[in-house]
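Of the protein chains in this complex, all but one are displayed in their positions.
Coming up: chain A.
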Amino acid sequence: MGYPIIERRRVLAAAALGREPGVPGPDNPQESGEAGGGPLRAVAGEILDISPHLIIIETPEGVQERLVIAPWATAWHGGDVAPAGLPVGSMVMMRTLREGRVVERIWADTTRITGTIQSIDGRKDLTVELDCGPHRGHRTVVIPYRASGRLQVRHPKFEPGYLFDAIGLRQEGASQALLPATSQPPYPARAVPPPPPAYAGVQQRIAGTATWSDTFDEEERGAAYPMLERSDTGCADAGVSCAGLPYLALGSLLQIRNVCSGRSANVPVVACGCLAGRFCDRCVECDTSPRGRIAELSPYSYVELGGDLVKGCFNAQIGLG
């Protein structure tokens, strides 16, 4: 089943039910800038040259772009650094203003490591093997000794079978976990608690936490959604969530609102979020969200909704776009 068919589902479903098909992208661009600063755009690429005021990158299409670094801009590369201190050659994701010309925040070589712990080896630097779900395979990450204490405080069950979620750096082909992205759920990955009892009557908006993952295609704007029918997706782990989500399909349009920044966008469901559904955690980015991950966004969508990659989540509401 190819992408054209999945994208067409939205048009066909809208025609059959007599509703508007909806358009992916930010909602009401004029209003979405209520947090200040107008619409955001995510730009990614490899640094060719950087100075305190200017960054030159090569985008994934191979185009060189010159962007102005705002005076208030900050950068992250394993820790907060000055933008000019970023190494040439690193892959950056940037939050930009003014049609993608002015850089406000830079994340360099940032990766997110989410999965179920398979094995842990090592004495000082730990090597952790993770199962990242049926679509993403296995991944091996290194936890340097200096970060292991900080990670284990938020991951008290540091043993096989439990979930792991951290943010780190991608360096020389290997991933280093540096910061915990959440408080580890206390249950084993295969024992997700049931959603709270739901009563008849459709909820218009569902609240929870929205996270990001770097396992999407480059420049893809989309989300992985946990509540998909197992028979439609061929994913035996789908359809699990503790947030009381409605069933949707690949190709459905989700309206996601970042409660913290006030921005909202229509994001298509492009992947099965079977791993996100296993996390029954909260986001405390701007308030305490209800439990459960409602969407796992691609980095582009996440940044354009005003999320900070290093914080790992934002409080979100979803509706059907």
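By definition in this document, a residue touches a chain if its C-beta (ideal position, glycine included) is under 8 Å from a C-beta of that chain, and two chains touch if they have at least 3 such contacts; residues count from 1.
Just so it is clear, contacts and distances are computed from a predicted model.
For the chain that is left out, the UniProt protein name among "Aminomethyltransferase", "Methylene-tetrahydrofolate reductase C terminal", "Ferredoxin-type protein NapG" or "Methylamine utilisation protein MauE domain-containing protein" is "Methylamine utilisation protein MauE domain-containing protein". Across the entire complex, the residue among A:21, A:52, A:89 or A:122 in touch with the chain not shown is A:21.
The hidden chain makes contact, of the residues A:252, A:266 or A:301, with A:252.
The missing chain, though absent from the display, is touched by one residue of A:244, A:273 or A:312; that residue is A:244. Remark: the residues of chain A touching the chain excluded from display are 1, 5, 8-9, 11-18, 21, 23, 187-188, 190-192, 194-195, 197-202, 227, 229, 231-232, 239-240, 244-252, 320.
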